[in-house]
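One protein chain is absent from this view; the other protein chains keep their places.
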Amino acid sequence: MATRIRLGMVGGGNDAFIGGVHRIAARIDGEFDLVAGALSSTPEKAKASGAVLGLAPDRTYGDFREMAIRENRIKDGIQAVSIVTPNHVHYPAAREFLKRGIHVICDKPLTSNLPDARKLVKIAEESGALFVLTHNYTGYPMVRQAREMVAAGDLGELRVVQVEYAQDWLSTAVETTGTNKQSEWRTDPERTGAGGSTGDIGTHAFNLASFVTGLEVESLSADLDSFVEGRRVDDNGHVMLRYTGGVKGMLWCSQVAVGNENALKLRVYGTKGGLEWAQEDPNYLWYTPFGEPKRLLTRSGAGAGDVANRVSRTPGGHPEGYLEGFANIYAEAARAIRAKEAGEDIPADVVFPNVQDGLKGVAFVDACVRSSARDAAWVKLAL
Amino acid sequence: MATRIRLGMVGGGNDAFIGGVHRIAARIDGEFDLVAGALSSTPEKAKASGAVLGLAPDRTYGDFREMAIRENRIKDGIQAVSIVTPNHVHYPAAREFLKRGIHVICDKPLTSNLPDARKLVKIAEESGALFVLTHNYTGYPMVRQAREMVAAGDLGELRVVQVEYAQDWLSTAVETTGTNKQSEWRTDPERTGAGGSTGDIGTHAFNLASFVTGLEVESLSADLDSFVEGRRVDDNGHVMLRYTGGVKGMLWCSQVAVGNENALKLRVYGTKGGLEWAQEDPNYLWYTPFGEPKRLLTRSGAGAGDVANRVSRTPGGHPEGYLEGFANIYAEAARAIRAKEAGEDIPADVVFPNVQDGLKGVAFVDACVRSSARDAAWVKLAL
Amino acid sequence: MATRIRLGMVGGGNDAFIGGVHRIAARIDGEFDLVAGALSSTPEKAKASGAVLGLAPDRTYGDFREMAIRENRIKDGIQAVSIVTPNHVHYPAAREFLKRGIHVICDKPLTSNLPDARKLVKIAEESGALFVLTHNYTGYPMVRQAREMVAAGDLGELRVVQVEYAQDWLSTAVETTGTNKQSEWRTDPERTGAGGSTGDIGTHAFNLASFVTGLEVESLSADLDSFVEGRRVDDNGHVMLRYTGGVKGMLWCSQVAVGNENALKLRVYGTKGGLEWAQEDPNYLWYTPFGEPKRLLTRSGAGAGDVANRVSRTPGGHPEGYLEGFANIYAEAARAIRAKEAGEDIPADVVFPNVQDGLKGVAFVDACVRSSARDAAWVKLAL
Partner (left out) sequence: MATRIRLGMVGGGNDAFIGGVHRIAARIDGEFDLVAGALSSTPEKAKASGAVLGLAPDRTYGDFREMAIRENRIKDGIQAVSIVTPNHVHYPAAREFLKRGIHVICDKPLTSNLPDARKLVKIAEESGALFVLTHNYTGYPMVRQAREMVAAGDLGELRVVQVEYAQDWLSTAVETTGTNKQSEWRTDPERTGAGGSTGDIGTHAFNLASFVTGLEVESLSADLDSFVEGRRVDDNGHVMLRYTGGVKGMLWCSQVAVGNENALKLRVYGTKGGLEWAQEDPNYLWYTPFGEPKRLLTRSGAGAGDVANRVSRTPGGHPEGYLEGFANIYAEAARAIRAKEAGEDIPADVVFPNVQDGLKGVAFVDACVRSSARDAAWVKLAL
């Protein structure tokens, strides 16, 4: 095992769910060492959080720009940075690191608005550094398996895509209670962007469907709602999709669907077969060849192929979960970073969502908001 | 037990799946005796089928009109008739019986077109006879349970409805093979109506959602497809629904979703709870009060109330299925017929889909077809 | 369709769960007409029940012997009788009909004790009449499918059988409350026999395993308990089984397993594959060929063969349940009776549990009780 990649983190202080997830994901395979951080926009909190995480005081920064500048100068400065802030900070933070050649691993959605997304694409493409977007659900082995099967033609020509992502944690106006920081920024259009559920989870659903099918959306029709009184962003979205080649899709995202924890589910149907995968039971992939019994493919078990097995750590029946799927994005990033730093080509089998995928996600949110404002008119993604 | 109700049947000869279902449904509770039939539009087949079913030769008719006339005249003629023909015959057949005061139990959709549906409503309302539409899924005990819970406010104010009905038996152009009669008329616009999957199964999904929630659709936006080359009606429909009171819904119907046999599924979400029911596992109803664990209510078991138990025949854990659910429609019809014939009011707890529900179903298909033709514009039901 | 078979019933008056089930099962396929009954051991109740069921007063008997004698004499007397009494009445009642050549359809277990069972075998074998035992779970299409697959060698050589039947309705001393007739006789050794859960449901589990595998038990070791204070028969049984050919099994039956309604489940493992079937979800059969993904075979759907399809009434995805499975026993009985009465051989594909299967069941209970009394010593079935 080569030396660990030196990693910094922007955001992810106390109260920050996703920061902890990124840290575990970075640790699982032993490929990264977290050595620096600008963990909060409040310098005091940033320091306190750094201490809790065992960062050296001189690498605990009060500001991401300061961190980018200094880490770029010092010997053994960070090679990569994880950006796990609220959405509106993704762009300014990523910019600082990318332009200094520091690889960026950024949480989704790419940015809180489309102009930022476009600028970030440009910056990323001009940078020598990598940009990895943590649409983490693409890291699940059985999602990779599904993608491989679609690509191999096991489903024949695709016809229908059904994707949904349902939660219930925003069923009440929890953002007004002062007890739930997550809900505050995730329902604040300044920080989260113009889309609520569409941005927070709809982008995952949209990305997952694209990742597995390889299809691009031509246009969509969206009917968004804010069911909770006073909520400033959508908390439920109904979307009809028209993909290239005449494939049709439906996408449902909701954060007010009582009884759903984190129910991301994808179903794909083609002329020759169907697939079904659900995030809450991620070690299984249902596959039905037309006219034959349903088959339950299992991670690292019967029916799982090389592509899935490469990103599995344990044998079938030993369930892997959210953190392992997330860690696969980090593991892929590590492989890409090592290749890059060695001046080699990134191996062809390295797969991770990138800045272009991020742009599509932000364009998806933008299109949903535009369509819904026009009574669910068909709109194109403004790519 | 009172004397059995004398029943006739129109359609339901050989090769007719749904005729056999109606006959079993009529027999299960011992409330009906099938004594007459015009079982095929081909007189010869009608006779042969009558013989197989043990009907007396003089009550085996070659024509439904002839049957209506004669049965109306003879002593101990039929009291009710089941109409189980292709859709386009529903209207002319039902008319003959209704105007002679013979109760009609008719398969769905009500008619193959909206004008017929409107006329039938008028005839039914002017007739002294009952009109029962076999949206059989409303007969399932746990569907009744769901309806009762929504009505009782267990879900709070409703917000979102997700309903889908997926099959795969029309994934190929089976209607061109000459081997599948069902597929022939069900894909022939002359016989089935302008909607394919929307009419054949979408109406069930639409009706189920309405039945459980008590909501009316204000407008809908539909994107219909005929994926199989040469098919003359839709085989996949994506529909966004706007219900009264701001409730939003999505409806998916498909007969090309490979891997789905008869996957009708309803999910309803309100401010206080959620419900989920799936036709293929009909003895279960998932109920989640907000913030509490999911509960698995079981037919005749814990969590099932009087409304469900009244239409159950066996204790929890002894699964009932499609035929028992269907039989519940017949059992309700029997109660209504007995009351009617005794000159009494129909008991308040008798529940069955009626001609108005049928009209709504046909209007749903009509609206889907109109909307889809206008690029999924929002349209109202033409009631 | 030929004329319906004239059926009588012994037992099955008010409060009798299983009587109603037999009546529906006899009706579903239109093969039987219930025309006579001795529906209760109390003549008054017998009359009242007969009236409710619409039996003619002169064919409503106060006593099964009287019924057997008279029905045997009259023109168009019953051709078959269903015996649905508490267990201890099975023998004396069956005897009266068998010796008069009237076919018997009898609920399980065969008798309440082994001597009666042996005598009944002899009487049945000497009678020209048929004896059908309603181990109704053998009527499920997917159970037939499983049996066929084992016989065809799809599982290779069998190794392990796991069968269980768990309920919870006797978790408390409900038999002492005066509110539950079922529990009273089913926990009374005089009426139910020496085994409680072993007799009531263990025999079903035992029979199901034998039916599917074709194996005979060589010896068993049983540890029985009466967990509810004061209960006079076992309410939980743990049994290890040794089948012919070195196959090993475990059987668990319980009526105090809280959370279980009617959880009969069978798993069979051989060198080449495994099978799993659960009564509460009877339309599915899991099949795993070694080294391949699990396959979900569905009734009338993909993977179901002729043997299962012959006893199915509806297409895949239209669930059948307990009553249809039960009705299949009646349908098989009807075929056998019609052949018999026509002087023909019973068709080779007619399958139903018979008096020998019943004897094995009673011997199973007897062996469990003997083994448990000797500290779970291995004992042989006293066949």
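As written, the chain order gives the labels A, B and C, with residue 1 at the start of each chain.
One rule holds for everything that comes next: a contact is a pair of C-beta atoms (placed from the backbone, for glycine too) under 8 Å apart; a residue touches a chain by one contact, two chains touch by 3 or more.
Predicted model, so just to flag it, every value in this text is computed and none were measured.
Engineer: Among A:122, A:232 or A:318, single out the residue that touches the unshown chain.
Structural biologist: A:318
Engineer: Among C:184, C:225, C:281 or C:341, which residue is in contact with the omitted chain in the full complex?
Structural biologist: The one listed residue touching the chain not shown is C:225.
Engineer: Among the options C:97, C:269, C:284 or C:364, which residue touches the chain absent from this view?
Structural biologist: Only one of C:97, C:269, C:284 or C:364 touches the chain omitted from view, namely C:269.
Engineer: Tell me, which residues in chain A touch the chain that this view leaves out?
Structural biologist: 1-3, 17, 20-21, 23-24, 27-30, 52-54, 167, 260-263, 279-283, 298, 301, 313-324
Engineer: Name every residue on chain C in touch with the hidden partner chain.
Structural biologist: 155, 159-160, 162, 164, 168, 171-172, 221, 223, 225, 227, 236, 238, 240, 242, 246, 248-250, 252, 254, 256-260, 267, 269-274, 276, 286, 288-290, 294, 375-376, 378
Engineer: What chain B residues would touch the chain not displayed?
Structural biologist: Here the touching residues of chain B are 287, 291-298, 301-303.
FYI, only the chains that are shown with their structure count from here on.
Engineer: Can you compute the centre-to-centre distance for chain A and chain B, using the mean CA position of each chain? Integer Å is fine.
Structural biologist: Spacing between the chain centres: roughly 43 Å.
Engineer: Could you grab the centroid distance between chain A and chain C? Build each centroid from C-alpha atoms only and quote it in angstrom.
Structural biologist: 55
Engineer: As a quick test, compute the distance in whole Å between the mean CA positions of chain B and chain C.
Structural biologist: One centre to the other, that is 35 Å.
Engineer: Residue numbers in chain C touching 2 or more other chains?
Structural biologist: 298, 301
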